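Okay, structure first, notes after.
Removed: one protein chain of the complex. Kept in place: all other protein chains.
All chains are identified by letter, namely A and B, in their written order; residue positions are counted from 1 within each chain.
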Amino acid sequence: MKPAPFEYVRATSVDDAMARYIEAEDARYLAGGQSLLAALNFRLDAPELLIDISQIGALRGIGRQGNAVIIGAMTRHAEVAADPLVTAHLPLLAQAVAHVAHPAIRHRGTIGGSIALADPASEMPACALALSAVLHVNGPDGLRTISADDFFRGIYETALMPGEILTQIEFPLPATEARHGFAELARRKGDYAMTGLALMTGPSPRIVWFALSDRPVRARTAEAALAAGETRANIAALATDGINVLGDLNASDAVKRHYARILLSRVLQEAGLP
Amino acid sequence: MKISLTLNGEVVTADVEPRQSLVDFLRASGLTGTHSGCEHGVCGACSVRVGGHVVRGCLMLAVQTDGQTVETIEGLTQSAAIADLQAAFHRRNALQCGFCTAGMLLTAHELLALDPLPSRDDIRDYLSGNYCRCTGYQAIIDAIADVAAERSGR
Partner (left out) sequence: MTQGDPQVGRSIPRPNARRLLQGKGRFVADKTLPRMLHVAFVRSPYAHARILDVDLSAARAMPGVVAAYDGADIAAHVTPFVGILTHMTAMQSPPQPALACGVTHWQGEAVAMIVAQSRALAEDAAAVVVVDYEPLPAVCDMEAALDPASPLIHPDLGTNLCWERRIDSGDVDGAFAGAAHLVERRFVFGRHTGVTLEPRVCLFDYDGSEDRLTLHYSGQVPHMMQAVLAKHLGLPESHVRVIAEDVGGSFGIKIHTYGDEIATAVAAMLLRRPVQFAADRYESFLSDIHARDHRVSARAAIDANGKLLAVEIDDITGIGPYSVYPRSSAIEGNQVLNLTGAPYLIPAYRGRLRVVFQTKVPTCQYRGVGHPIAMAVMEGLMDDLAAASGRDPADLRAINLIPDDAYPVKSPQGILFADLSHQASLARLLDLMDYQALRAEQAAFRARGIHRGIGLASMVEITNPSPMFYGVGGAPVAAQDGATARLDASGAIHISNSVTEQGQGTETILAQIAADALGVDPSRITVTTGDTATVPYGGGTWASRGAGIGGEAMLRASLALKEQITGIAGAILQCDPTQLDLADGTVVDAAGQTRISLQALAQMVYYRGNELPPGLPTELIATRHFRVEGMPFVFSNGAMASYVEIDPDTGMIKLLGHWVVEDVGTILNPQLVDEQIRGGVVQGLGGALFEECHYDAEGQLLNATLADYLVPMAGEMPDITIAHIVTPTRTSVLGAKGAGEAGTTGAPGAVLNAVNDALRPFGAQISQMPMTPERILRAMGTIE
């Protein structure tokens, strides 16, 4: 299980990385590599060049900027988990990141890599969506921002254009009264979830599923019911309303729909809803 | 590609193919104490320390360790940093075939640095990415709990 041959370059800056991307016929950006390198080992992909962006200083670190916490895309999961700004202001993210695989994976894997990969069963994309993150992107055509709502397009599909690099994730500070909720059901600790939920209450609540459909998805009907002050049971009944639920080996679509109702009800209860 | 790294305390230069994984590089360098169990980041047999953190040796390229510090079971044995863990594993028979053992020891070592007195559930949780087919895990948990207690003077 050895990857097909490729060239490797460690980019010194985002511009350097993009320039090399444009030069190459068939390049991939290498972030933490915890998914990409496994895929290459299986020869599911065989690019000619890997551009390692994980050492670019500008892409790393966590800071407060006005009413937002900004996390560099190449910040490791373990760094996110340990950061006091995250703990203080983004407790949802702090809680969720502990569910990302295992410690050794969290030491290498990055939040931006996870979001850019857009595995529908991953925690970080769901958190980005639940926290109304703004994704900062640099590309051959310049800088742009993409709302998390517009970012996830399907299984491993995002709004990123070829050559674009996710540079920062901007998390607006949640409203002070907003509460968070997170839960996932996995066969074993650290496994991809059978169904997962990331939730923010507040004036514009967000209920986001992962491991349920082809991408992280908002349960908009349930969100509306939550905003309208419906009862927990009524909200939970709408958990997967309008959502294309896709089964997998560990849980059929029917089970996932059931799990969604259970998780939503439980998480709302934990968040203090009657 | 030419790389230079600090491997078990020794500066090493090597010429590696970009596609060579860190675990394959280490093994080809004679450090066969790190094992290759799944090559897709699940089993933990290839666990090594890079920059002081335990990582999967199969999900990192050797070229990525250029300028880095890499430590393996051989280095940690030589420095006696995990001598008490090794002794406890031996006493508790916390290994059978021994294929997972280096990864277990490195992961346990990291846990105890983060949390000197973890509960049994904490230990199980932290080891949950390291597969052992032989022991059923209990002896491993026992051994780590023993060392935690010893180090904490309890």
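The definition used in the following text is that a residue touches a chain if its C-beta (ideal position, glycine included) is under 8 Å from a C-beta of that chain, and two chains touch if they have at least 3 such contacts.
Predicted model, so just to flag it, every value in this text is computed and none were measured.
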Specify the shown partners of the omitted chain in the complete complex. A, B
Under the stated touch rule, tell me which residues of chain A contact the chain that is not displayed. 1-5, 42-43, 185, 187-192, 194, 249-252, 254-255, 258-259, 262
On chain B, the omitted chain is touched by residues 17, 19-20, 27, 31-40, 42-43, 45, 72-74, 77, 86, 89-91, 93, 95-102, 105, 120, 123-125, 127-141
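The working rule: only the chains that are shown with their structure count from here on.
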Can you tell me which positions in chain B touch chain A when the two form their complex? 1, 17-19, 21, 24, 39-41, 44, 47, 53-56, 58-61, 63-64, 66, 107, 110, 125-126, 128-130
Would you pull the chain A residues touching chain B in the complex into a rising list? 1-8, 10, 33-34, 37-38, 40-42, 50, 52, 54, 78, 101-105, 107-108, 188-190
